[in-house]
Structure formats: C-alpha cells, structure tokens
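Of the protein chains in this complex, one is absent; all others appear in place.
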Amino acid sequence: MNDIYTDLGFAKLDLSRKHRTGIAETIYCAGKTKEQLAEILKSFAQKGISVLGTRCSQEQAEYVFQTNIPLSYDETSRLLKLSVGQKEKLNGSIAVCCAGTADLPVAEEAAQTAEFLGAEVQRFFDIGIAGIHRLFAKLEEIRQADIIIAVAGMEGALSSVIAGLVDTPVLAVPTSVGYGASFNGLAPLLTMLNSCAEGISVVNIDNGFGAAVTACKMLRRMKNND
Amino acid sequence: MNDIYTDLGFAKLDLSRKHRTGIAETIYCAGKTKEQLAEILKSFAQKGISVLGTRCSQEQAEYVFQTNIPLSYDETSRLLKLSVGQKEKLNGSIAVCCAGTADLPVAEEAAQTAEFLGAEVQRFFDIGIAGIHRLFAKLEEIRQADIIIAVAGMEGALSSVIAGLVDTPVLAVPTSVGYGASFNGLAPLLTMLNSCAEGISVVNIDNGFGAAVTACKMLRRMKNND
Amino acid sequence: MNDIYTDLGFAKLDLSRKHRTGIAETIYCAGKTKEQLAEILKSFAQKGISVLGTRCSQEQAEYVFQTNIPLSYDETSRLLKLSVGQKEKLNGSIAVCCAGTADLPVAEEAAQTAEFLGAEVQRFFDIGIAGIHRLFAKLEEIRQADIIIAVAGMEGALSSVIAGLVDTPVLAVPTSVGYGASFNGLAPLLTMLNSCAEGISVVNIDNGFGAAVTACKMLRRMKNND
Amino acid sequence: MNDIYTDLGFAKLDLSRKHRTGIAETIYCAGKTKEQLAEILKSFAQKGISVLGTRCSQEQAEYVFQTNIPLSYDETSRLLKLSVGQKEKLNGSIAVCCAGTADLPVAEEAAQTAEFLGAEVQRFFDIGIAGIHRLFAKLEEIRQADIIIAVAGMEGALSSVIAGLVDTPVLAVPTSVGYGASFNGLAPLLTMLNSCAEGISVVNIDNGFGAAVTACKMLRRMKNND
Amino acid sequence: MNDIYTDLGFAKLDLSRKHRTGIAETIYCAGKTKEQLAEILKSFAQKGISVLGTRCSQEQAEYVFQTNIPLSYDETSRLLKLSVGQKEKLNGSIAVCCAGTADLPVAEEAAQTAEFLGAEVQRFFDIGIAGIHRLFAKLEEIRQADIIIAVAGMEGALSSVIAGLVDTPVLAVPTSVGYGASFNGLAPLLTMLNSCAEGISVVNIDNGFGAAVTACKMLRRMKNND
Amino acid sequence: MNDIYTDLGFAKLDLSRKHRTGIAETIYCAGKTKEQLAEILKSFAQKGISVLGTRCSQEQAEYVFQTNIPLSYDETSRLLKLSVGQKEKLNGSIAVCCAGTADLPVAEEAAQTAEFLGAEVQRFFDIGIAGIHRLFAKLEEIRQADIIIAVAGMEGALSSVIAGLVDTPVLAVPTSVGYGASFNGLAPLLTMLNSCAEGISVVNIDNGFGAAVTACKMLRRMKNND
Amino acid sequence: MNDIYTDLGFAKLDLSRKHRTGIAETIYCAGKTKEQLAEILKSFAQKGISVLGTRCSQEQAEYVFQTNIPLSYDETSRLLKLSVGQKEKLNGSIAVCCAGTADLPVAEEAAQTAEFLGAEVQRFFDIGIAGIHRLFAKLEEIRQADIIIAVAGMEGALSSVIAGLVDTPVLAVPTSVGYGASFNGLAPLLTMLNSCAEGISVVNIDNGFGAAVTACKMLRRMKNND
Partner (left out) sequence: MNDIYTDLGFAKLDLSRKHRTGIAETIYCAGKTKEQLAEILKSFAQKGISVLGTRCSQEQAEYVFQTNIPLSYDETSRLLKLSVGQKEKLNGSIAVCCAGTADLPVAEEAAQTAEFLGAEVQRFFDIGIAGIHRLFAKLEEIRQADIIIAVAGMEGALSSVIAGLVDTPVLAVPTSVGYGASFNGLAPLLTMLNSCAEGISVVNIDNGFGAAVTACKMLRRMKNND
C-alpha cells in the first residue's frame, strides 16, 4: 500500500494522484497546524516530489522556512512552492484576466499555480467592464490563449463579456472583492453561473488555484501533453 | 378629509398623491379581487382622474371591461390604463433597453408606464452582452436619452456595461428571467447592486413600473417640467 | 449592419456569433411567445443557418411545427433543432455521465446539444455513488473521453468522485432533482463548487446545454477543430 | 492607446472615464496594498487629474501622506481626496438625509463625494421615523433639493416615508447599521427595494459614494451642467 | 386521561388548552384531509366546544358543510368557525390596521379571530405609508385601542411608523404581498424585526391568526378578563 | 457484471446493495416517467426481489397497476410496495412520533418503510409541544422503543423535548408543514440541527423514508439482526 | 420646535418620545463615537432626563465615565444608565426566562431594561428544555408574571414550551448563542416565528432591550399605569 499513499496519521499523502489525475497532490494549508505542514513538506521532499501549498499564511511560511526544505513563498497569492527536479512543461497558453487591482491575489494564485504546473501564462489585469476599452485594447492578445481564466469580484460581469467575444473556453473565478450585497462573493458567483454568454464554467469563490488546475488538465488534453 | 382621499373601506384612494409627489396614485392589481378593482376604477373615473393599474391579470381585465369605464389593457406588460382628459407631456426622453426577448414584459411595463406619464420613450430590445456589437450599434442613439432604463435577467450585466459607456443616469431593473441559480431574479439584482460602473441605481425584480415612475420624477425635475 | 445581426424588433439575431465564439446563436425558448419563436426560426431558416432551441415547451413545439421549417423536437431534453445543410464534425469525444434516472432530462440536453454541435458522445447513466461499483464498472470507458460532463442532483457528489479518478477535465452540472434541503439544486451546486477533487468547473443548475457548449469549445481548441 | 488609459501593470487607470461618463475615475482603496495606492495617486497627480479614493483605511492614508501629493483624508467617511486645479461646479442641490447617528459614515461618504464632484449639499441627519416629527420639521427644506439621498440602516423605512411626501427622486442607501436579523444591511436593502412609495431607486449597502455619483449624473443632466 | 385530550388516532384534541393557556384549541386546516377535518369538528361539536379553523380551503369548507355541525366560513380570511353556546367577551379593544387592500385576507384573519375570541375590533385598512396622511387622519382613533395589530406586506414599514406615534404595544404581521425581492414576505418580516421604533413584536408571515391570539392573551391580562 | 447490477440503459439496478448495505435498492419514483418506473418494477419482479418505491404519484401508481406485478400503494405516504417472498423480520422496535396531523404523510412514510423492512413500529401521532401533556401521557410507551423517529414541521421542537427525556437515540425528521418563515421546512430543519438536547441526528426535510432506513440499519446492528 | 427635540447636528434628541410613546428616548451606543455618546449624555443630563444606553462597549463606558454625569454601567448586559430624579414605578411583573447560561447577557439586558423602566422582574435562568424538569419546577412562579420574556439561543424551543403551558403573553427573544447551522441566531428566530404554541410574538435576535420595552408598554396598558 506504501506506493499509493504515505500515512502520517493525521494525513495520508496521495502518491498516485499524479498518475491518476495528471496533477500531483497539493496541500491545502489553511486549517493545518504549522507542525503538520512541516511534516507533510518533509515527507514530500524526502520522496523527491514537487508540491504546491495553497492558502499558506505568513506565519506558516515562516515556520516551515526554518526547515532545510527548498521552498519559496509568494505573499500576494499565499502560495508555498516546493520545487524538486525538472519542471513539467505544458504546451499551450493560458490568459489570466482580472477585473480590478483588488482581485490580484486570486489572479496571481491562478497564474502562479498554472506556471508551477508547467503552463505558459499571460496576465491581463485591471480590465474590468467599467472601462471596457481597456478590455478591447487587449482583446486580440487574449484571443490567442488556449484557455482564459477570468477573475472578477463585485458584479463579476467580466467573464460574460469576454465569453461573448472569443472562441476560447472561459474559466470564471468569482472573488470576494466587494462589500454589502456582494455577500462575500455570492454576487459574482451567481453572475457567472447565470451568464447568457456561452462557454463559461465556474469554480469556487477566490479559487484561483482550482481554475488553474482545471485549465492545465484541459491543456494536457488539448495539446497532447504528457 | 374628502379632498385628500376617498374611503372605500377596503381601500383609501390617495387623491393628493399627484400634488405631493408629482405622480398620481396607481393601482397594484395583484391581490385585489376583481370586484374591488372595479369599484376602485369606478371611483377614479367618476372623479375624472387617469390612473394606471399594474400586474393586472387577464381575468381581472376581462371583468372590469364589462363596466362602462374607458379602459385599455396590454397583455405583454399587464398594464391597465384608465385615461381621462388631456395627457401630461414631459420634456426629455427615456431609453428603455433590455437584454433579451424574454425580458419584454418588464421592458414594456417600463416603457408604457413612462408613456402613460407623458414621457417620450425609445426602445432598444435584445441588446444583451452575449452579442455586445448589438449594443454598440445602438450606443449613439442610447446616449441621446436623458435617462436609461436597463432591463435584464440572467446575469444582468447589461446595466454595468452601459453605465461604463454613457454620462446618463441608469436605472437598472433585474428580471426573473432565468433558471437555477438565478433564484428568481436574485442573481441580476445582486449584479446590479454591486456594479463597478458608476451611476446605476436599482429597483425591485421585475419592477419596470417603478423604474419608469422614478425616471419620470427625474425628468420632471430635469427639464423644468410642471 | 445587416451582416452581423438581424433586427426583428423584439429580437436581434446574432449572425456573427459563430464567427466570434465558434458556436452559432441558440434560442432560449422559455419566456418567448410561440409567435416570437416561430418568427425567429423562420428568419434563421431563410438564412440557411442551423440553430438549437433550448427549454422549448411541448406547446411551443407544436405551434412551430405548423410552419414549414424542417424542425425536430426531443421531449426529454426539450431541445428543438433546426438543422440546415452539413453538420460540423468535431474531433474528440465527450462522456456524459449522470447519477440517477431522474437526471436524464439534463443529461440528454447535454448529450444532444453536444451531438448537434458535432461532437461524439458516450452516455453513462445512473452511475451515482450510492452504488459506486456501477461507476467503477464503467471507469475505463469514461477515462477514454476527452471531456467528462457529470450531471447529478441530490447531493451531487458524482463529479468529485470522478474527478479524483481521471486525468480528464470534468464539467459538473447540478440538477434540481431532489427535495427539501436540496433547495432546487442549491445543494449539488454547492457540492460541486466546493469539491476537494481538482479539475472540476461548474455550470448553472440544470444547464446541460451550457456544459455541452463549453465542452465543444474545449474540443474545438483541443483537437485542432475548425 | 496612452491617451485613454495608463497601464501600471497591476492597474490600468481609466483616463477617458470623465469624457465617457461625466465622472472621472475613482479609486476603490479596499483590497489594494498601500504601495499600489501610492503609485496610483502619483500617476494621477502627475497628470494633474483630481481623484477620489473610497474606503481608504487609516493605515493607507498615513502611508500615502508621506508622499508629496496634495491629499486630504476624512476619517468618518474614509474618503481620500486628491484635488488638483479648479473644481467643477454643478448647478442644483442634493439633500443627504440619514436616519440615525450611526449612519453618519455612509451619509458623510455620500455628502462629501457629492461635494467633491461639485454639487451643493444639505445635510439632514438623525431624522429616522421612530420620531417622525423630526422629519416633518425639516420637510420643507428637504423638498427644495433636486435629489434626495436617504441613508438608513435597521429597518430602513426612511426612504419610503420621504418618497411618499415629495416630488423629488429619492436615492436610497441601506446601511449595515443594526444587528441580528439586519443581516449586515440585508433588511434595509430589501425594505428599500420593496417600497410601496414610488420614485425610489437603491444602491448597494453602505454605498454612499455610489448614491452621490448617481445623483451628480442626474444633476448634470437636470441643470444643463457641463 | 380522557378529560385532557380526545384521541382520534390521527389527532389528539387538546381539551385542557383553554384551561392552561386561556385560549381553546384551534384547528390548522391546511394539510389535513377533508375527512380528518370533519371528524375533528364533529368531536368538538359533540363536546359542545367552540373552535376556530384556520387556513381552511374552499373545498374543505364545502365538504364539512355537508355535516350537521353549525359552521360558518369566511372566504377572505379562510376562517371556519364552529360556535357553540355563549361567546366569551373580553374587555378592551384591538385596532387592526393594514397597509394595502391586498393585505386584507391577513387583516381579516386577525380581526375575525379576535372577534371570535371575544374582543372588540376596529378596522383601519389601506393606510400604508405611501400616503401617510391617511394614517394621520386615523391616528387619534388608533390611539384609543389597547393593542394595535399592524399588517403590512411589501416593505412593511407601517408598524414602525405607528409604533413611533403611540404608547400602545404593536403586534406586527408581515404579509407575503409583494413580488421579487419581497421573497414571499421575508422583506417585511425583516423590516419589522429591525424596527428602530420601540414596542413592536412580530409574528410569522401572514399569521393574522397568531397576532390576534397574542393580542387576546394580552387583553385578558390587561383588563382583568377571565 | 450481471450479478451486481442490471443495466436498463436509463437505469442501472443495484443488485448488490442488500449485500453491501443491508438494505435492498429502493426506487425514487419522482422524476421518472411512468414507463421507466414500470420497466424497473418488472425487472425487480422477474428477479424475485422485493422493492419499495418512494414519492410515487397517484398517476404513476395507476399506470404500473396495469401490469401484472403484485403491487400495493398507500396514498398517504405515497409508497409503492412490491413484495416478493418472505419478509425479513428485524428484532427491536421503532417509535414513530409526529407533532401534528399534517405531518402524517411523512410519519406514515417512515412507519411503513420501517415495516416494509421488517421492523415493528409504534405510532404516536399529534403529540406536539403546544399540548405537552399529550406527549407525557405517552412517554413511558415511547421510552420502550429502541429508536425514536420524531417527525415535526412548524418549529420542530418535538425532537428536542423528547431527546431530553429518554435514553434512546432520536432520528429527527423536519417536515415542510407550515408557512411563511417556515421556508418550506428550513425552520424545523435548523431547530433539529441546533438542538440543545443530546442524541439527535437529522435527515432531510420530509424524508421519512431516510429516517426509517437509518433506524433499520441501527436495529440490525443493535439486535444482532441478520 | 425646541420643545420636541434637541438638535446636536449629528443627532436630534427626541424629547417628546416619552409623551408620545410612553417610553423615553434611549441611546443605541453601537456605531456612535465615544465623543458623540458623551455629548448626547450631557445633553440629557442637563435637561434632567433619565436615559438608557444599549450595546455600550467597555471602551465607550470608560470614556463617558470621565464626565461628571451620574452614570452606571453593567458589563454583562452592556447597558449604560443615566438615572435622574424619581424612577417611574410600573404595576405588574415580568418573568425573564432564559434557556442557558450563555444567554445571560441578553436576558440581563431584558431584565435590567425592564427594571430601569420601573417594572418588577423575576429571573428564571438556565431552564432550557434539555432538562425540562427545571422548567416545570419553576412553572408556578412563572405563571404569576403578567408577561413572560423567553430568551433562548440554539434551537430556541423554550418559548414554545412555555407558551403551551401558561395563559400569559410570551415575548420571545432569539439569541445568537450557538454555532454552525444556528447562523448567528437565525435558527431560534425561525423557531420562535413558527411556533405551534399560541400567544408568542418575537423581537430581533439578541434584542433583550426591545422585548423589555414592549413588555413595559403592555404593563402600562394592562395595569392602568400612568
């Protein structure tokens, strides 16, 4: 059984996930103690497996940096990266678009996750529809991508507008940016789910990571990757 | 007391509303029996006051048409109109835009209410953002209006896109058109309330009537009407 | 302007959508009068454009069948199809899975939409997780598809279980099948959005159509279609 | 392209917004790092453009005050103001009413935003309906305004009562003042959307800024401003 | 045990409720078959106990009228009344106010329930705040009552306005009158719960019956009734 | 593969469920066409397997009764029963309690499901807490049961009161009986989930079937059944 | 106008409230700055008017204690009391019951508010239905009160059980005590609104103050107070 997972008691590291799903196991750092996180990272490092940690707090990052594991941490996206060996390279490219500057943490989580998984990423930030000419100015570049990740809070209309203009699948990521009747991201989530434009599918609020993984799974299929 | 309202027991007709608020009393037909509706209409007709009935069912309309009151009824908007004497004429114009054909009942409620109150109305229907070139083709005409009423269901992004492109106030009307996570119009309502574009204010779901009254109150002030 | 849309007054038919987005305009039949629907269909037929109508009621279908337009209608999926000329053929295949028999209308909407758009579809119905061996019995076949559409009501866990077992992107479609705390599909919607398995993106409740269009947009990109 | 926006990478400053919409771009400070905010302000200052920042925290304000940009900050409303050159002057006046003292931050955001955009503002604070004589005492003054902004938390009935008494359009702003079944402002939001009085339109919870911008767009149209 | 309840199998009639709570058992007709309802009524009639049935459908009423029990039925309020012997007489009076004509079914349920329980009732209907002078015209009369029941749908502000003007306790009854963001009465329910005016307590949406029973319990205590 | 399920295309009958889970497959009739239901029943009948159908409409029942399959149908509970061979007999007993007569359909679904699965059932109906002496009168009998199923709508407090008085596990079933702020059973669902009394677990709204199956699974374990 | 309110600019103190409603103005401290609070208190003190402040934070209390105003503060209930002159004395008594120890802050807010307004209060704490014998042990004493205030969090069933056992009106106060599906007091709020026992009316979550004011308004009417 050892070959398909490692049992740490409080965690069972899924060693066959890469084989099964094309994407290696990742670590959801939120809700883990810093000691648990360190032990998990050590275990992956010992096995020579690259792994990505999401929603890693500053405090968790500082703690695990005291180990000898070769880690890097990005404050904006809260991603923790353990990179071992040669990185996978995916053919194809992903455009990560976001509506406003406040959406950057989620957009960067998407962009850097995709890069970690081997994809090429173009960033198009602050192109929300209040000033739609900013989107049109970038439209031809955005159309070149194989997949578009559209990140937006407040009313979240960016993904609908884009999807009506391109022949590329759009992964929409609602964010919790906003206040009042945004209800912590419920508003853009509903917007994206009800889009009258076609070709949009949606992930959880603030889940830039999930959008990137889904995009990379698509790229792998699209481009005869692997 | 007679001069400020008429007491029918089950209803007290507000005769000073026009004086106080610039807009005469209107009748919310839903929830009234057809007999109550007929009695109210008779009372207004006797006093020579024009009045608009909203959300009037086919069945209610047929019943009250059996009276001698000079009524007209529109099936699409479910508006019942009792027109007596000379119509008020408001300077200025209102653009009523809607996203899709299914939004027509609400858009027509807005347009015909505004016309009943004396405003000039331009209609721009089925210009939703899934095919945004349809909106751009009409943009210059829309910009000419003094006020824009933007009616949309599903994700309701039309009002945001318009508001980012014009210097006209936008009254946004979410509709219950849609299904699933539209939650009967909650989705476009939240979209419109959370708009990142400025200059939008919102009325209740499917409330084309309310948007039109608000627009006419604005026109009256704007154009030195009255 | 004639070349990019046809203006019927109550509707503006988007003639450039196929060019812009890879997918021709479709008709959302719900909320349209049967007369409006007939006029729209005639207009497309005259231009020799194939078009798909969704959420078409029995009554609407019967009405438009009285015209001379070459239509077909499927009761289960409520799809109305106007097929003109040669059908597009997309390389690649889509697995449409559903959890229970009651999910069939949505699953068929997905499957037949995808077929209408030229994709090859495999159906795997009634493989919900209450009897997970039924899923495992079909797993190898499901893995062959380029994209998986997972349709489920009640608790909607099917998509998570599948996504943890395959390297294919999964499009999850929550359905309104269920009662009580399903809240008309809210429960499976939330399940799918919160999936701990990676590679899932979600469309609106009961939106088999949207999942199929998204899948076909992916296939077009994946397989050098076009 | 430089003339319509400035690209800072993390932000694209919309330089044509004033031209398009009559209202210059504003900065939503929440969710921006203080370094991003400073860079944006510098860019506007260099171009000689006045700009308003909303939801600016004390900490952000202190940081950007270390630059040489001529800024002012108001703690109550959390508005940050960069004033360059001659201020626009709008004809017409706005009455900003609020129900209770706890609504002041939102009411001041509305009032000061309107003043920043050139409007004349009268303040009528703490005139909620629990002591309705306070409202009646001020009614004649309130009626003089061209537009009324009514700010209220808890049950938010102020806007309905006012709208029933005046011929002025009312912009209603629900606030998050309250507790329990206020659900952070949902209660007054619903109250305002469902008003039986006519002539009310609503903005997001706590969005004094949005109400003021909408009011100023109306004033510009009303009074042949520009 | 017989003296405290009668066991019909599908129902256990509470014979000691009058003794315990001051109010005799009542019958919630909704959800009962017409045969069950008839059997329950017969049992009460045999014991010579007056009883009130609420939410009785037309169809149920017609069925039970075929028995020999001395019943009366009111269509507006859907109340079914079995009156046996001398009616109790409560000192004190209740003012039943409602905002609009569409609230009449609930207001009548309140008024007739109170009358059935022996209270004196004054009706003040259609005095909603859109025309607040109608309320002021009746205010002195309303102030005479010992308890006020305020029934309102839409935004439900009537109870707050009244409570700020009188020294009488106010029982607020939200109704499901309205549409869209009324969410079937949620809007006025929240309004009433969040009232800034003091002395209001609230019952369930459309629960005129419950308000009347509560009011009568108060009257019994207030006026040395019993 | 034949031995673990039968594939009808639109349905895969789970033949190993009894072996795996102790409870044979059941049929959720809602959402199935009557033809599908008939085919499924025939298949089970041919294999000599007893099966229970839930939420079977009158119309479905009438259709399948035209086949030769030995079926029975109960209108109150909407249960359809195909009984083949010797019934299983479970040791131990279940008390099915309900708060009001309107809860009977759910209570009977629970009771008859449990009886179909071989359990002995005692019924205690209409013992809601408005007349708590009715509960106390039956308390000793209720305590004899091995498991209690407590069915209640409206505020759903019955399960809490019982659980505080017995040493038996309580399965709580909220029902959609009620109106207004019951929100179709949300109110009793939340009541039951938040119970301050211990030993309660909860199933879906109106899910008498699910409570009974869970109770029978417990009985089988409790009493060395099987 | 001076005699009916004092205008502090940020606040208008309602001096005629006692006359109009029987209850003097009170101060909602939450959302006021400590300087505003001090100024309001000074103004009341100068006029010789007793006033109660609710939801007063420790920090606010410490600040206003630095003035010379004769104040007292209670940490549990967060009530701030300015007592001037002779206290009103109300005939009749109020029973304040609460379900658990964690409900004490709300129960004390109710009890002390009632005492401040002149009522006699009996406290019955921690008598929740998980151990219903504790309630029965106190029932005779509780029945003596003229009004019962029932405070409960979690599932909030206390008020229903009490109301079924007494002939006294019950004011139910849901509290935010609980977690998870309590949704900050939504669960007991719904429980109380849907009570099958009669004679219950409900105030906002955690609104012990409001219940007490309502109870005192009842007492004043009941007992020929004033």
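Residue numbering begins at 1 within each chain, and the chains themselves are lettered A, B, C, D, E, F and G in the order written.
Going forward, a residue touches a chain if its C-beta (ideal position, glycine included) is under 8 Å from a C-beta of that chain, and two chains touch if they have at least 3 such contacts.
Given the structure is predicted, the values throughout are model-derived calculations rather than measurements.
Asker: Quick one: which of G:104, G:152, G:192 or G:215 touches the chain that's been left out?
Answerer: G:104
Asker: Touching the absent chain: which residues on chain A qualify?
Answerer: Residues 1, 4-5, 9-12, 14, 16-17, 25, 28, 30-32, 36, 55, 174, 176, 184-186, 189, 204-207 of chain A touch the chain absent from view.
Asker: Pick out the residues on chain F that sit against the missing chain.
Answerer: 20-23, 26, 28, 146-147, 163-169, 171, 189, 193-194, 196-205, 210-211, 213-214, 217-218, 220-223, 226
Asker: In the whole complex, what residues of chain G lie against the chain that is missing from view?
Answerer: Chain G touches the chain not shown through residues 100-104, 125-127, 130-131, 133-134, 137, 177, 179-182.
Following the convention adopted for this analysis, only the chains that are shown with their structure count from here on.
Asker: Give me the step distance from chain B to chain F, shortest route via touching chains only.
Answerer: Tracing touching chains, the least step count from chain B to chain F comes to 2.
Asker: For chain D and chain F, let me know how many angstrom lie between their CA-based centres, rounded off.
Answerer: 56
Asker: How many angstrom lie between the centres of chain B and chain G, each centre taken as the mean Cα position?
Answerer: Taking the average C-alpha coordinate of chain B and of chain G, the gap between them is 44 Å.
Asker: Residues of chain G that contact two or more other chains, please.
Answerer: If we look for residues of chain G contacting two or more partner chains, we find 20, 28, 163-165, 186, 189, 193-194, 196-198, 204-205.
Asker: Pick one for the touching-chains graph, please: line, ring, star, complete, other.
Answerer: Shape = other; not a path, cycle, star or full graph.
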